[in-house]
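Omission of a single protein chain aside, the complex is shown with its protein chains in their original locations.
Let's turn to chain A:
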Amino acid sequence: MAGGFSEGSLAMFTALSPAGALTFALMAAYLLAHAKRMDQASWDRVSHAFLVPLGVVWMGFMASATHLGTPANALHAFAGIGRSPLSNEVLCTVVFLFVGGMYWLYTYKISYLKSLAQALLVCSIVASALMMWFTAFAYSVPTVPSWDTWHTPLNLWGLSFAAGTALASCVLGVLFGRDDRWPRVLRRISYVCVVGVVLLLGMHARFLAGVENNVAGAYQAVPWYGVVIVSYAAISLAGLYVLGKAARCEGWRGAVMGSLGCVLVFIATFLARLPFYFSYLSAGF
């Protein structure tokens, strides 16, 4: 891979889908935590809002499909399950979308079994965790030393937590307003994650300086890594600030501002994914 821009669609996938899956899991956890005292109308409102994280995961998934030269053969991607990290990643994403989508559709029934809905939510949380796990390890290729490092899964999880908690905070904030504790707490967690991610990206940049093969060094491909880290911090913190402002607004104004804040956080996440793809360096050449 001569340049990371050819992997832009994968950067899009890894920026959107794991974060969307985490948002789904957090919203599911919210429902399960409030299952006993939540009225049916509120439950349904949250359930129908699962369209947002599902849409985010789906957008990322579609972006990754554009990475294929021959999308018509995409179903063959299941042939390598267990052997190919990419197949495992695709399978987990499909399973998550299936289980999450099942739950979302199920709650559109006029009457439905709450216990079955809760079971589907638990399955969705497990599926989202598996998806995040296998996506993070999809790049564990021993012959690519710049990718086969502990930084890779930690960076992905950090970025997903920062964006996922921000999106969950936004959705729950729009649904329940300033009186609910969860959006506020999730936004604070997102702030902490952003700081953690900045530190992780810094460590990754430092690590790359020592990775080289016969013809090049990994850091040569990303001399602008520092600019990306600063940009990530600035844009995502701006996004969280807007999200915080949105929490104080009612109605459509809060929704628009919240969405803007989330878009900023996701733009920052996408930017932060690019150096990873640019830093590809084989053990050979």
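The criterion applied here is as follows: a residue touches a chain if its C-beta (ideal position, glycine included) is under 8 Å from a C-beta of that chain, and two chains touch if they have at least 3 such contacts; residues count from 1.
Operating definition for what follows: contacts and distances are computed from a predicted model.
Within the choices "Sulfate transport system permease protein CysW", "Sarcosine oxidase subunit alpha", "Dimethylsulfoxide reductase, chain B" or "Sigma-70 family RNA polymerase sigma factor", the name that UniProt assigns to the complex's undisplayed chain is "Dimethylsulfoxide reductase, chain B". Shown as candidates are A:84, A:118 or A:231; the residue that touches the absent chain is A:84. The missing chain, though absent from the display, is touched by one residue of A:71, A:210 or A:226; that residue is A:71. Residues of chain A that touch the chain left out of the display are 1-3, 67-71, 73-74, 76-80, 83-87, 90, 141-144, 147, 212-216, 220-221, 280, 282-285.
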